[in-house]
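Quick one: the structure is below, and I'll ask about it shortly.
One chain of protein is taken out of this complex; the other chains stay put.
For reference, chains read A and B in written order, and residue numbers begin at 1 within each chain.
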Amino acid sequence: MSIRTFTAPDPETLVNGAQPPKKRRQLRRAGESYGFLAPTLILLLVLMIVPIVMVVGYSFQDNVILKSSSEFTGIANYVTVLTDPGFWKATGNTLYFCLISVAAHLVLGLTFAMLLNSRLISAPSRAFFRALYVLPWLFTAAVIAVLWRMLLSPNGIVNFLLDTDVEWLASPQLALGTVTFINIWAGYPFFMVSLLAGLQGIPQDLHEAASIDGASPVQRFWNVTIPQLRPIIVSLLLLDLIWTSQQFALIWLTTGGGPIDVTEMLSTYTYKLAFANYDFSLAATSAVLVLLLSMVLAVLYVRHQKARD
Amino acid sequence: MALTTQGRTRLARSGVLAGLILGAVFAAGPVLWMLSSSFKSNTEIFELPPRLITGSFSFDAYTAILTDSETLRFFFNSYLVAGAVTILTLLVAIHAAYAFSRFEFRGKRVLNVVIISVQAVPPITLLIPYFGLVVGLGLYNTYPGLILTYMVFTLPYAIIMMTGYLNTLPRELDEAVRVDGAGSLTALWRVLVPISVPGIVSVGIYTFMIAWNEYLFALTLTRTTEMRTVPIGIQLLMGQHSYEWNQIMAMSILGSIPVLILFLVLQRYFISGLTAGSVKS
Partner (left out) sequence: MSTHRRMRNRVTLFTGIATTAVSIVALTGCGSGGSSGAEEAGGDVTIEFAQWWEPELPDGEFRALIDTFEEANPEITVDLVSGPYASTKEQLFAGAASGTMPDVVGLDGAWVSDFAEQGVIADLTPLLDEAGFDDSQLVSQVKVEDKTYMVPVVNFVYPMFTNDDLLSQAGVAAPPETRTEFADAAGKVSDLDGDASGWVLPLSLEAPNGVQNDVMSWAWASGGTMLKDGRPDLTNEDVTSAVDFIGGLWDDGVIAPGSFTMKEQDKVEEFTNGRVGMMIDSLAHINLIRETNPDLNFSISAVPAADDYSGERGIPYASWGIGVAENSEHKDAAAKLVSFLMSEETNSELSTMANAFPGNTESVPAFVEDDDLFKKAFDIYQAGYPANEFVGLPVAEELMRQLGAQLQSALDGQQSLSEALEKAQTEWEGEF
């Protein structure tokens, strides 16, 4: 791939190149970008927006899906959900679960990525550790759940090694912390691998220049590494917040939202509405509320992107 | 008092190594236990005190899985679907990310918000309308049905991440090529894609993992045993009354090995990504 050929700008064009009027140029480029976006847009419109619009529709009716006699009920479902203490309990738990998980994912992911990127360690050892570190990534949520249930059971290996008999998952005091820990274990490789790829993109000479200027490794980290990784970190945080907020299988299969309601999340709450109470209207309502929350996040993200440009 | 440079390097190296080993225990310890369980009989998995290797060490669980043609079919389906999803997602997402990263157009912000937030709808609530849609399109119990479904779930992620990676690359790179007379597509494929390989690989691996591990839609959108995927096969081992613990573990490990190999093969791209000179201009 002859990058060099392309990277060398032609000064002639740069200076004299026909610069079309700004507006027309934008229009033209707009047409082009729609072309690039067309496959995405069509796919998302048909297979994502349509079902979502249907779900939004359900949230304004009652007796949807299985009964034929559904009626428009305005915001009644929203009132029901928003006045249910269970919903707020689930929201609180979800916030705790998400914020701790995401923060830990970032710290662990970045730490591991930096360690794995360290030039102090030989390449084969790095490759070996990289393989070990991605392991939690390779398993489906159901397996992660049964594995940790096994490890953390009162008679399990963890209690054996710690010489305790703690009910990690069954104790109302510990359960939320425990499922959060499991989620941290299961999710950090996403950050690690993405950041590892990002670290490769930081030009080595930026570090060298900083070193020559007398920057300590810590200063280089905060002044070179972090700013360079920022776009990726922001994307990662946003995605992880959204994904963690809808983590279902892991919670459902470890605690089922219990003991009592200490690990009830918005996802398990919604699931129970849909498949235990068969109230799809309320489930849809709860889903729409989650969607609205994430739209706030998304708007903030886009603002951030624009500010950065 | 002052350490020699060599001494400091050695100290730093021990620190890094210690950190790596500590992290490895955290990351791989549980998986080691899983591996050990897959060689045990179902009672030994729960015996006290726990042992890593037991008297009845055997490959029975693996034999049971590898000799079952139904299960092998699950593996085939999973690879086919996850592979197709990965390639198609990357192709589509790279173009979309390019548009988001390099162009200004009407509706960009709205589209961005939509693409990000659609992921937030709990899939479980989409299940019912989605199922109806897939049946209506004639995609029920087909590979394309599963592939398109997973693309819908992986695309937003892939686009956001690819946009992030492209944003870390200086605009001068592709601007220069375009001004040079080459088209946008050329600029993308000749310049940006080659130097984004680490990002593409990491997005690709993650896309593969999402498609590989998905359970709920795989179960709902397929009907016959010939169309089922590995996560469903694993769930089938968790019966109404009892679990086949060792087979669950063995099947998970068998499923993860090829992915691990794929990762090992592809990880050289993390190292040989960009060199300093090609980015600075």
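The criterion applied here is as follows: contacts are C-beta pairs under 8 Å (C-beta built on N, C-alpha and C of every residue); 3 or more make two chains touch, one makes a residue touch a chain.
Predicted model only: the values in this text are computed from it and were never measured.
Within the whole complex, the absent chain has one touching residue among B:80, B:193 or B:238, and that is B:238. From the set A:128, A:221 or A:275, the residue in touch with the chain omitted from the display is A:275, counting the whole complex. Among the residues B:83, B:132 or B:170, only B:132 touches the chain that is left out of the figure. Residue in contact with the omitted chain (choice from B:12, B:25 or B:48): B:48. Interface residues of chain B facing the missing partner chain: 41-43, 46-48, 95, 127-128, 131-132, 135-145, 147-148, 181, 183-185, 216, 219-220, 223-225, 232, 235-236, 238-243. Panel shows chain A; residues 18, 20, 28-29, 31-32, 34-39, 42-43, 46, 65-67, 149, 153-155, 165, 167, 169-172, 175, 252-261, 272, 275-278 of it touch the chain omitted from the view.
Keep this in mind: only the chains that are shown with their structure count from here on.
Between chain A and chain B, the centres computed from C-alpha atoms are 13 Å apart. By the touch criterion stated above, chain A contacts chain B in their complex at residues 1, 3-4, 6-10, 13-14, 17, 26, 29-30, 32-34, 36-37, 39-41, 43-44, 47-52, 54-55, 58, 65, 108, 111-112, 115-116, 118, 120-121, 123, 125, 127, 129-143, 146-148, 150-151, 155-157, 160, 185, 189-190, 193-194, 196-198, 200-201, 203-205, 228-229, 231-232, 234-236, 238-239, 242-243, 245-246, 248-249, 266-267, 270-271, 274-275, 280, 283-284, 286-287, 290-291, 293-295, 297-299, 301-302, 305-306, 308. Residues of chain B that touch chain A in their complex: 9, 12-13, 16-17, 19-20, 23-24, 26-28, 30-31, 33-34, 37, 45-46, 48-50, 92-93, 95-96, 98-99, 103-106, 108-109, 111-126, 128-130, 133, 148-149, 151-152, 155-157, 159-161, 163-165, 167-169, 172-173, 175-177, 179-182, 184, 187, 190-191, 194-195, 198-199, 201-202, 205-206, 209, 212-216, 230-231, 234-235, 238, 243, 245, 248-249, 252, 255-256, 259-260, 263-264, 267, 270-271, 273-276, 278-281.
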